[in-house]
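Worksheet: one structure, shown below.
The complex is shown incomplete by one protein chain, all other protein chains being positioned as in the whole.
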Amino acid sequence: MNAHAEHAGHHVVPVSTYLIIFAALIAGTLLTVGAAYYDIDFQVLGYTVPLNTTVALLIAGTKAALVVLFFMHVKYSSRLIWVFAAAGFLWLIILFTLTLADYQSRAW
Amino acid sequence: MTDARQPALPKLHYLNADYGIKSWLLTTDHKRIAILYLLGVTFFFFVGGLFAVLVRVELLTPAGDFVQAETYNKLFTMHGVFMVFFFLIPTIPAVLGNFLVPLMIGARDLAFPRINLLSWYIYMAGGAFTILAMAAGGVDTGWTFYTPYSSTYANTHVMLTGIGVFITGFSSILTGLNFIVTIHKMRAPGLTWFRLPLFIWAHYATSLIMILGTPVVAITVLLLALERAFRIGIFDPALGGDPVLFQHLFWFYSHPAVYIMILPGMGVVNELITCFSRKKIFGYHFIAFSSVAIALLGFLVWAHHMFVAGLSVYASLVFSVLSFLVAIPSAIKVFNWTATLYKGSVSYQAPMLYAMGFIGLFTLGGLTGLFLATLAVDIHVHDTYFVVAHFHYIMVGGMVMAYMGGLHYWWPKMTGRMYPDTWARFAALVIFIGFNLTFFPQFVLGYLGMPRRYHAYPEEFQVLNVMSTAGASILGVGYLIPFFYLMYSLRYGAIAGPNPWGAKGLEWETPSPPPTENFPVTPMVTEEPYEYGAPGAAPRGHVRPQEAPGD
Partner (left out) sequence: MTEHGTASAVAHQFDDLEQQREAGSLGMWLFLITEIMFFGGMFTAYAVYRYAYYNAFIEGSSHLNVPLGAANTVVLIVSSLTMALAVHAAQRGKKKAMVAWLALTIVLGGAFLGVKVVEYKDKYDHGLIPGALWNPKHEGGVAPPAEMQLFFSLYFAMTGMHALHMVIGIGIMLALMRMALRGRFSPEYYAPVEVSGLYWHFVDIVWIFLFPLLYLIGLHVVKGHG
């Protein structure tokens, strides 16, 4: 165990963690492919809400989060890094949401 | 601290540390890179200004008799493209920011000096492509490149210009990236966030916008180029594409871009107002937070450029309300500057004249922005000269004035020389008068219904247009005057010494011009910013700039 690498901010992630995350990512891939073949619908109040896209995005989002937190070491990084990483994705959401708001509301 | 002896230039500083063209073209010194940018932006300012002159000459007469309509379209497009992308967006961050950010925080350089140099090369490369496009015949789509005209029908050099703009965007991104890392990681000991000069806060906020927004216009221009090259139909209605999507993607960046243009100017004004009223800034925290607020809120308002593009009233309402909100942090700044001036010991050197001009003109421009944010009014004044006047008040009356003020204020630091203040004040006055004569009539013209981007107009608008062109001539002269006396000062100007204004700030605690490494010893900061002491008290350390013999 190399003690030199263990100073502040130099957390060495054990290989076993990487392997577990890897397995989760593979599982997620298989899951998302499998789920794509089924009609995933949510019945509420007589309406059928199609959820395939939501499910696919949730799985992809989880996989991305695992990569960001563990492979990209954000879980072991300073809050500054965490804030900037989150900000990037937040800004993407802003771009989507407000643009799609126009398209959803065009016909109103 | 008045030195009885005439101050002398330091023996070794960043300008004479090394000689030869290679030492400049391969420099990693942020101060030299700032000078390289100064040369670049000045060149592009004159190119853009030349197009403005041609536009205003055409508009002297109601008929379109100076140039053909297609040519006129190219004139205002090239004016916009060069001014927006090659002057307004880069100038204060790349010239003043590059020079001052490390100095103001007590650092030896920016975090990534080679990336800084790269950003200059990228800027010049983008500029070269755009000059090439201009030489090859120019572009006539408007600087906004709206589709489907730009993607399908225009037969001018959209691709070349688009490539130029795309490339230059990366210059902006790299500058912003450098500033954010530098400000986070390289502040001198004792320099906490709330001891930073507000110039730094302004540049930090600006850098956030550069990082978050510029990539979107990059991909937008790229998609436009792909569409032109391969006819792939992303914005082509015939294939189901939506031209308004282009507008969404374009304005997602281009609205925050205007905050990239103005925030650094506001940062400069903070420094000028405090120094020339010898007073601590009023409401430091409010100004700091409002800078970041403007940066963030500025991303939520882009569709106010699209009120007549087919959005529903509900979507427009949302963007209208958000646009009103984004005015609030700007207003806070104006109130705080005014409160800073109140009971200050005000002196009227040229930088202060520019700062005061900024406050007044920016306020006017900003208020007219609220008119435009009001849906019912915008329907009538959209695409008229009202809009043109609005943004010129902010960009020229605001940002360019702030830049001129900052350039004059820090000129002694950058060059070691003072310019003749009488000439400088005269030029400031000429600029102020010329500016208002140029652009105030345009508010009236727009309100009366004169559309923008037209080379001919009804007879009854001629008087106002002639006034505007007359103003533009005066404004042009006003911009030329500093060019001459600043050049003159390089050889014949009085030696400035480290702190000719008696100002507060780390940049004034090192010689003028600074040595390459900025500070022989890293400074320790124990003071709050802008500690100018009680108002009315004798300014400490204030050395009257000595007039050069024969001035």
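Each chain gets a letter, A and B, in the order it is written, and its residues are counted from 1.
One rule holds for everything that comes next: contacts are C-beta pairs under 8 Å (C-beta built on N, C-alpha and C of every residue); 3 or more make two chains touch, one makes a residue touch a chain.
What you see is a predicted model, and the numbers here were worked out from it, not measured in a lab.
Enquirer: Determine which one of B:L39, B:L239, B:V477 or B:L490 touches the chain that has been left out.
Expert: Checking each option in B:L39, B:L239, B:V477 or B:L490, the one touching the absent chain turns out to be B:L239.
Enquirer: Would you write out the residues of chain B that touch the absent chain, in ascending order?
Expert: 102, 107-113, 173, 176-178, 180-181, 184-186, 211-216, 218-220, 223, 226, 230-234, 238-242, 245, 248-249, 252, 517, 522
Enquirer: Tell me, which residues in chain A touch the chain that this view leaves out?
Expert: Output for chain A: 2, 4-5, 7-10, 12-13, 15, 18-19, 22, 25-26, 29, 32-33, 36-40, 52-53, 56-57, 59-60, 63-64, 67-68, 70-73, 77-78, 80-81, 84-85, 87-89, 91-92, 95-96, 99-100, 103-104.
Quick note on the criterion: only the chains that are shown with their structure count from here on.
Enquirer: Once you find the CA centre of chain A and the CA centre of chain B, what distance in Å lies between them?
Expert: Averaging C-alpha atoms per chain gives centres 38 Å apart.
Enquirer: Could you pull out which chain B residues touch chain A in their complex?
Expert: 184, 212, 216, 244-245, 248-249, 252, 299-300, 302-303, 310-315, 318
Enquirer: Which bits of chain A are touching chain B when the two form their complex?
Expert: For chain A paired with chain B, touching residues are 80, 87-88, 91, 94-95, 98-99, 101-102, 105-108.
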